[in-house]
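Only one protein chain is missing from this complex, and each of the others stays in its spot.
Take a look at subunit A:
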Amino acid sequence: MTVETPIRFSPLSEWQDDFAQLPTGLQVRELPYLTQLTLRVAPGSAAAKAVESALDITLPGPLRAELSGDVKVLWMGPDEWLLAAPEGLQDELLAQLRSAIGDEFAAVTDVSAQRTTLALSGHLVREVLAQGCAIDLDPRATPVGSCLTTLLAQAPITLVVRGEGASSVWLLVRSSFASYLATWLVDAGTEYRGSSG
């Protein structure tokens, strides 16, 4: 009997053609299947230190993301972080963290399929986001590494600023809202149709 690898589908796997039609100033790409774990731990606790030591990072403070390593760490709340890593690492990372935490108190949960990630880049990104997001994306207000859980249009998102002036960002969106958000982004591109943008 042959072992077949089961086929999987990301929430926006059918949107590639629509994204390709967007103006060059608004490039949208889904980063599917990222490993995502929710970490809940009291900052500064023994468990938090164990996680930091295991990942060789410092858990970022409010409204910040730690983007330097393979495991990106996104601040989601006063005692909550989302760890985002390349695909396929969820079991390994979960085991590694739970082992590091040991008998200390923290919760690590696999939520890899809960959200999908959109990478947006181009000079129109900031303006397009401003059509639906109340956050000030001026680099003086939200420098690279900012991480904000907010609304884009009517979809709850987590926004990670990757490039200066929001020239590139990640949007993490719950899977059920992904097609709404994609519809909104493609619609936003209408304004710039035919422009050199």
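Please note the rule applied: contacts are C-beta pairs under 8 Å (C-beta built on N, C-alpha and C of every residue); 3 or more make two chains touch, one makes a residue touch a chain; residues count from 1.
In this section, contacts and distances are computed from a predicted model.
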The hidden chain: which UniProt name fits, "Sarcosine oxidase subunit alpha", "Xanthine dehydrogenase family protein molybdopterin-binding subunit", "NADH-quinone oxidoreductase subunit N" or "Urea ABC transporter permease subunit UrtC"? "Sarcosine oxidase subunit alpha"
Looking beyond the chains shown, say which of A:63, A:95 or A:130 touches the absent one. A:130
Contact residue for the chain not shown (choose from A:16, A:53, A:68 or A:183): A:183
Where subunit A meets the chain that is not shown, the residues are 3-11, 14, 32-33, 38, 40-41, 79, 105-107, 109-115, 127, 130-136, 138, 141, 153-155, 174-177, 179-180, 183-184, 187-188, 190-191, 193-194
